[in-house]
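For this depiction, one protein chain was excluded, whereas all remaining protein chains were kept in their positions.
Chain nomenclature is as follows: A, B, C and D, assigned in order of appearance, with residue numbering initiated at 1 for each chain independently.
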């Protein structure tokens, strides 16, 4: 019964498509296809803490991975940051807004008189935290601080832009690329925010022999190629 | 004529036909249980629509199948004492009594509030909730509520069924006064021969 | 003694004291509206706890404040016809009648089902829901339900209030038979002098 | 628990405002729906019933998303509301209230419908014979006799709005001081490792708020219950 031996992977929701593709690739090599549970990294981390019988954890940020490591919930020496992402400014497809992302850019003006800037929650959700860092570094934070529309996730921010509820938004490059309803106006300089990386690690309580194989596959050249296809950077 | 009624009623699977044609005063409906007395009163009050026929009370046509007259219950101005009383459980006795009182723009030189309470012996009950009344007390309140609503005619469905002998005499006198002085047409249902013979100007067998 | 009752009852703000001591047969309670007749029957049935006193029926102590006896209603085996009937609205007439029937492990050579239906004239109503019954029909079903529950004594609260004259004779004969043949003690509330005088072995004034 | 910080006070007051406006605003249409469903037979009744239940069945995020599609400033209806009445919902506290109202609707309708079904129609016909028209009968008999259900609807609806998260954040966003109600603040705190204490404080505030609502409702129920007593004959 393949489901017996298939490892259980807990993955950040933003990896939905790419991780499924990677699991398919792994399955094509004759392995049982991993079962994957997609949810917010915070939710997954709390489940691991509560003793959930999972094998692999792929987080959308380092913070929760650090937390897991501190509590010795990860198998030592299995943590690898294997994906990178970039932050982009997007506008609805039909929008004609132009803006060069640089220090001192007139971001507030670009929002128009009433428009709001769609982001993920800047105090909590990783994409929002990165956006805040970039905007601060570029000197635009004080302009738009009161003009934000924080969503529950990057996807929510993306939906606000693609539905035209917000004239501009800050999302991951991978999301922007996949959504035909938005246009990328520019990419935030990599150095304006902490590196956006996705770590993977084995969970300490994992007993599944397949788990380590899948982790290795994810960080192999073959595995990374799958993610590059969805717009991720790899390292 | 006070009552000029000829209707066919449908209650569940039963079909009931009634004909009542009487002059002024009190008309007693007399008939076995299940004959259709309550159903007839419901029809006159506008709570049960006859399948056929015509209802005229004191010269006013309340219902006529042919000419499509069908007054709404609140337009018929009847004072109906229900067999099952139907006091409003969320209102005090006084509030129940006053419910129809507001209709009192009356041309009829009616019955005064105090007189009615006195005849019915319900003055001490005014602040009580209906759920705390005894059977006979509730019945007298129901009578009071109907009488105080300035009706143009009365429908009394066994109004004295659980009123005690002493009170009964008082209430009978009240009804007689209404019959004689106010000259309201009254349809009266009772199973008590003596009562009926004392009150009725006409007795109509039903069923 | 059939009934040996001396209790004090509290209903709302009112305090009611009753004393009933009678031999076998039917005891009529006679008294004005609001005197406490229904309250007394409730106490005997176990639905209203007296503040003081003692209730003994046919040699069984049902309640005694001093010795802390207080049988639950279902242990008292009474057949109670309520003034407000209380038919179960979600059960057919037959199901209502059969509700207490299951107690029938009877030593009492009771009343047969068919006989009861016959006396009460409710055989044609068996499949009906209570909401579709006329007032008199409902009352007869309520009497039937109480009689068919194999009671050791009966509490009848104005059982004939809306039963028509013809039926009334039948039901009276049924009650007489129960009184004479089955020798069940009966507490009977009525406002009808004639009825009381015909039935009662003892008349106890209340209030 | 130490006293609330100014931020927490702000969130609490906003939550109260949003929930109160939502519930009071949705009460009349909810009652009308309850009445229709309890009392009338009409074609498409089951469809209406399903529509009312929709916000319960769909994940809240989807409901929020549908609201966004329907009432966004770039969508026809949204544009119309804005130009004709100057009403915008997106990114406004009014949007949070609308989301809460929509999510509370099915609960409120059901509670009131249940009570209405229990009202004895014979009492209504008695009121009619006493000269009360449809409206007075409704106001003086039907409504007070279903007061229990209205009260239950208010409590359920209020509790539900105080807890509403998914539709609000999707439709009205999570703007501090404008649309950041208690659950949204809790959500933000939950995303950060080690902020459990803050989560607990905010959750405590939510619970206290709805406890207050419950206490008030029990008190009202007791008062009206005393007044009412039970049915007679």
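In this text, a residue touches a chain if its C-beta (ideal position, glycine included) is under 8 Å from a C-beta of that chain, and two chains touch if they have at least 3 such contacts.
What you see is a predicted model, and the numbers here were worked out from it, not measured in a lab.
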Identified contact with the non-displayed chain, of C:46, C:121 or C:185 = C:46
In the full complex, which of D:115, D:129, D:142 or D:179 touches the chain missing from this view?
-> D:115
Touch criterion as defined above, residue of C:37, C:76 or C:167 at the omitted chain = C:76
Quickly run down the residues of subunit A that touch the omitted chain.
-> 3, 8, 10, 13-14, 16-17, 35-39, 43-44, 46-47, 49-54, 155, 158, 162, 175, 178-181
Residues on subunit C that touch the omitted chain in the whole complex?
-> 45-47, 72-74, 76-80, 82, 84-90, 99-100, 102-103, 129-133, 135, 138, 145-146, 149
Since one chain has been left out of the picture, which residues of subunit D touch it in the full complex?
-> 46, 49-50, 53-54, 56-62, 65, 106-107, 110-111, 113-115, 117-118, 120-122, 148-149, 152, 155-156, 159-160, 162-163, 165-166, 182-183, 186-187, 190, 199, 203, 206-207, 209-211, 214-215, 218, 230-231, 233
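In this text, only the chains that are shown with their structure count from here on.
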Provide the C-alpha centroid distance between subunit A and subunit B, rounded to the nearest whole angstrom.
-> 78
Cα centroid separation between subunit B and subunit C, in whole Å?
-> 30
Taking each chain's centre as the mean of its CA atoms, how far is subunit A from subunit D in angstrom?
-> 35
Shared-contact residues (touching 2 or more other chains) in subunit A | none
Hey, what residues on subunit C touch two or more of the other chains?
-> 84
